[in-house]
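As you look at this complex, bear in mind that one protein chain is not there, while each of the others sits in place.
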Amino acid sequence: MKRFDKKDILKDIVKHIDIKAIDSTKIIDAMRDMSFTSRDTAIATDILQNMIKDKDCTIILTIAGSTSAAGCMQVYVDMVKSNMVDVIVATGATIVDMDFFEALGFKHYKGSSNVDDTMLRDNYIDRIYDTYIDEEELQICDKLIKLIADSLEPRPYSSREFIMEMGKWLVKNSKKNDSLIQTAYECDVPIFCPAFSDSSAGFGLVLHQVEHPDKHVSIDSVKDFYELTQIKMKSKNTGLFMIGGGVPKNFAQDTVICAEVLGKNVPMHKYAVQITVADVRDGACSSSTLKEATSWGKVDTIFQQMVFAEATSVLPLMISYIYHKEDWKNRQKFEWAKIFK
Amino acid sequence: MKRFDKKDILKDIVKHIDIKAIDSTKIIDAMRDMSFTSRDTAIATDILQNMIKDKDCTIILTIAGSTSAAGCMQVYVDMVKSNMVDVIVATGATIVDMDFFEALGFKHYKGSSNVDDTMLRDNYIDRIYDTYIDEEELQICDKLIKLIADSLEPRPYSSREFIMEMGKWLVKNSKKNDSLIQTAYECDVPIFCPAFSDSSAGFGLVLHQVEHPDKHVSIDSVKDFYELTQIKMKSKNTGLFMIGGGVPKNFAQDTVICAEVLGKNVPMHKYAVQITVADVRDGACSSSTLKEATSWGKVDTIFQQMVFAEATSVLPLMISYIYHKEDWKNRQKFEWAKIFK
Amino acid sequence: MKRFDKKDILKDIVKHIDIKAIDSTKIIDAMRDMSFTSRDTAIATDILQNMIKDKDCTIILTIAGSTSAAGCMQVYVDMVKSNMVDVIVATGATIVDMDFFEALGFKHYKGSSNVDDTMLRDNYIDRIYDTYIDEEELQICDKLIKLIADSLEPRPYSSREFIMEMGKWLVKNSKKNDSLIQTAYECDVPIFCPAFSDSSAGFGLVLHQVEHPDKHVSIDSVKDFYELTQIKMKSKNTGLFMIGGGVPKNFAQDTVICAEVLGKNVPMHKYAVQITVADVRDGACSSSTLKEATSWGKVDTIFQQMVFAEATSVLPLMISYIYHKEDWKNRQKFEWAKIFK
Partner (left out) sequence: MKRFDKKDILKDIVKHIDIKAIDSTKIIDAMRDMSFTSRDTAIATDILQNMIKDKDCTIILTIAGSTSAAGCMQVYVDMVKSNMVDVIVATGATIVDMDFFEALGFKHYKGSSNVDDTMLRDNYIDRIYDTYIDEEELQICDKLIKLIADSLEPRPYSSREFIMEMGKWLVKNSKKNDSLIQTAYECDVPIFCPAFSDSSAGFGLVLHQVEHPDKHVSIDSVKDFYELTQIKMKSKNTGLFMIGGGVPKNFAQDTVICAEVLGKNVPMHKYAVQITVADVRDGACSSSTLKEATSWGKVDTIFQQMVFAEATSVLPLMISYIYHKEDWKNRQKFEWAKIFK
C-alpha cells in the first residue's frame, strides 16, 4: 500500500475568490430573465441591492456552513469593507476555525471527498467534504483562544465582546491583515456567535475555565441575544442575508419576537434572502422557508427569496454584481458596535 | 374572502406515537435483507442494539429539528424510561418550545404546508412545515422560563443546570407528567442545550436579565462543553444516536477532541448513527458524513451508519424494535447527572 | 492488495419483503396523527385505500428507479395478485433487468455503496447504490430477449405486446413462478414500458434487428401511448400510484391530454400518489409536484399526495396496511389486457 506524506496531501491551497476582480453584472442581468435557480439568484441579488439602497435598513449577514473554508472568506470581508453589512451572526466554526485560523497565517487545502478517512486521521488531517485542514495548526488556534481568555477580566461575556477582543489581538498579531474578525472590528461591525463554544473556541475556553476554576471568562449567549435585539430595536428597517441556516438564521430572525417580549413593537425583517441546499421537508429551521417564517411574524412577505444552491457557486456572482453597481458607496455607516462601548 | 377562526384551524392535535404499542420487529428484520434506505435503517437499528448490549457504553442521544413537535416526543421519553439513553444533547427548541411547552398542557396541531402564512400570522399561529402552534401559548412558555430564572441564585449556569431546575419545577407544576425534561430529571439523565438561548428560553432569559441588570442568571455554554466532556472522559465507550445534525451533533462529537485538549486521551465515539435528510455536499456539519468525522478523530469507522430519511418515518420503527427486543432491561444505569451534584 | 473473489462478493442475497407477513396497520394509524413524512405516508395510504374502494377506478401503478432490485419486487407482485393494480407503467430496467432477470432464477446481492468500482468492474459485477448484480447473468437475460424476438412475427409491437409474449414464455420456462411479468400476464394486467429499449431488452432487440435487417420486430412506443390512452378513455375514474418519476410518471399522466387530442373529453386522474426523493426545484418531470400537474390538466387537486422518501422505507408499510384492511377482496377485476386481444 502506497504511503502518503502529509506534505504531499496538504499542497494545493484553497484561494478565496475576489469579487472585485470578476464582474458578474451581465450574468446576473441575463439570469433575471431565465428560470429556476438562475432567476432565483437574480431576484435574491436584487433584494440585496434593495437593502443597500434603503437608507434606513440595517443589513444582517448570517453565515452557517463552511463557505469560508471553501473560498468565500474574502467575499464576506469585501462585503464589510464595502459597507454592505452592518451585523454578522455566524457559527463559531466560521469565525474561529476558519477566519481566526487563517488570520494566523494557516491555510485550507484542496482535497477530495472520496478518500480514505482513516489515512487522513493517521496524518492528523481534518476533512470538510473536499477540503483539508492541518489539525496541528488548528490546535494552535485553540491555545490562542485560551491565552486571550486568560488575559481578560473574569466575568460573563457576550460572544460579540469576546470576538471584539480577538479583533483587538489580531490588530497586533495577525499574519493575514484582512481577516473577517479584524476587518469587522476596525469597521465597528459587531459579530455574534450564538453557539460560540461549539467550535475551536470551545476547546480553548474549557481549558481556560479548568485552569481558573473560581474566576473565569464565561460566554453568555443570553447577552448576545439581548445585544442583537437592541440593534433590531434601534433599526428602522432590517434585512437578512443568510448563507445556510442553523442557529445564526434562527437567532437573527428571533430578534423580532424578542423585541416584542421586551415590550417594543418592531417591524418584521423587511428583506430576507437565504442561500441553502437544505431540504424544506424535514421541519428543521435550517431548511424552513421564508414563507414559513412569515407565520411566526419574523419575516415580511414581499422582499424574500430562497436560493436553493450550494453557496460557493452563486454567492460570488451575487456580491460581484452588487459591488460593481456601486450603490454601497452612498450608503451610511451604522457602526453598531459603537452602541456597546 | 372566507374568514378563518383560530379554533377552526387549531383543532386536530398531533399525537405522539407509542413505540410500545406498535411492534416493528418483523419489519426491521425484513429490511435487513433489502437495499437502500430500508437496509440502512436496519443496520442503524442493529448498531443501536449493539450500544445497548455493550455494558461499557454511554449512549448519547442528540436531537435537532422538530421531530418532537411532529409526533416523536414520546419516543424520546420512552427511550429514557427504558434506559436506552444516558445523555441528551438537543436544540433549545426541542427542549423548551416543544417539550416544556407540552408539559404545560399545550399541544401541537396538524396543519398544512400549503397555506397562506399571512392568514396564520393574523391569527397568531406559528407553522413548522405542516404543524401549527398557538403563539399565545408559546408566550406563556417564555414567561415561565423568566420566573424560573428569577427564582435562582444569580450566577452562570450550564444549560444542563438550568434544565435540571426546569425538571424540578415541572415535578410540582406540570400538566403532562411524562415530559422529556421531567422524565430525564427523574432518571438522572442530563440534558444539554449548547445553544440554549436560541429558543423560547432566550426570550424569557433576556427579560430576566433586563429586569435584573446587575445580578442575574447567565447561561455559559463553555460550562456545558466541559460537563459533557467530563462524561466522555468517565465513559469507557460512547455511542451517538443522532436525530438531525446541527449544533447538538457537532457538540457531542467534539468531546473527543476536548478531552484531548484537557490532556486525557479518550477513544473516538465507538458507535454512531445519524438520521438526516441533509445534503452531504454543502460542507455543513449537519450533513457531513460519519466517515468525514473519522478524519477528525471523532467517530470510529466500524459501527457507523447514516440513514437518509426524514426521522418521523423511520425512528419509531427503529426504537420499537429495540424496545421489543428487551435487551435494555439488563442494562446498567449510568445516571450521569449525579456526578454534578 | 487483497484480491477479491466474485463468490465472496456475491454472497448475501437481497430478499423481497412479504407485506402479508408483516402487519403495519397500527403504524399507519399512528402516523396519521403525526407530522412531516410520517403523516404524508398515512395520507397517501388513505388515498390508495380510496382508490381501492372506488368501484369505478382503474388503478395505474408506475415504477421508476430500482426498488424492484432492492427488495420490493414481491410488493408489486402481491399488489397484482390482490387486485390492487389494473395497469403497470414501468421502466425497462424494472421489467427486464430486474423482474425477468429474477424470473430466470438469478438474484440481486447485498453490497456496499462505498466500494472500489474498478474492482467490481474487474469481476463483472454491476452496482446499483448498495446492490450488486452479476453481469454475466444479465447477459443471459439479453440473449433470451433476442430469442423471444426471433420467434415472433416481424412487425411493430407495443411494449405491452412484447411483454405479454415474455409472460407467455415465462409460463413455460421461468425458474421463479411469481415474477411480476408472469403474474400480470396471468391476471390480465397490462404492463407498458414506454422506453423499452432503454434496458437489457434493448441489447437483445438490437441484436435481433442486426441479424434480421429486413424483416424484424420493432417496438413502437406510439402504439403504447394509444393503448394506454384507450384504457384511460374506457375508465370512469383513474388513480395513479407512482413509485419515483421518470418516463412512466409522465406517460401515465399524459393520457388525459392524449384522450382530449383524440376528441374525447376525459376527467383528470382523480387520485394521485407519488413516492420520491427527487428535488422539486429543478423543473424536471420526475420531481414536479402533483399540484404542478394540475395546471396541465392531468391530475385533480383533491386526492393527491407526494411522499418525499426513498420508497423501500415506506412502500411496504403502505401496502401491508392496504393488504390487511382487505377492501381489495371486494374489488372487481378490470382485466384491461383483454381489450387488446
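We call the chains A, B and C, going by the order they appear; numbering starts again at 1 in every chain.
Rule of thumb we're sticking to: a contact is a pair of C-beta atoms (placed from the backbone, for glycine too) under 8 Å apart; a residue touches a chain by one contact, two chains touch by 3 or more.
Computed from a prediction, not measured in an experiment: that's the story for all the values here.
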| item | value |
| --- | --- |
| Per the touch definition above, residue among C:Y109, C:F251 or C:F303 touching the missing chain | C:F251 |
| Touching the absent chain when the full complex is considered, from C:A69, C:I148, C:M306 or C:I322 | C:A69 |
| Interface residues of chain A (partner: the chain not displayed) | 12-18, 21-22, 24, 26-27, 30-31, 33-39, 41, 66-67, 69-72, 108, 110, 114, 128-131, 291, 308-310, 312-314, 316-317 |
| Where the unshown chain meets chain C, residue by residue | 64-67, 69-70, 93, 117-118, 120-121, 125-129, 131, 135, 139, 142, 156, 194-198, 202-207, 209-210, 217-226, 229, 244, 246-247, 250-251, 254, 257-258, 261-262, 276-286, 288, 291-292, 294-297, 301, 310-311 |
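By our rule, only the chains that are shown with their structure count from here on.
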| item | value |
| --- | --- |
| Where chain A and chain B are represented by their mean Cα positions, the distance between them in whole Å | 26 |
| Whole-Å separation of chain centres (CA-atom averages), chain B against chain C | 39 |
| Numbers and ranges of chain B residues touching at least 2 other chains | 66-67, 69-70, 128-129, 131, 291, 310 |
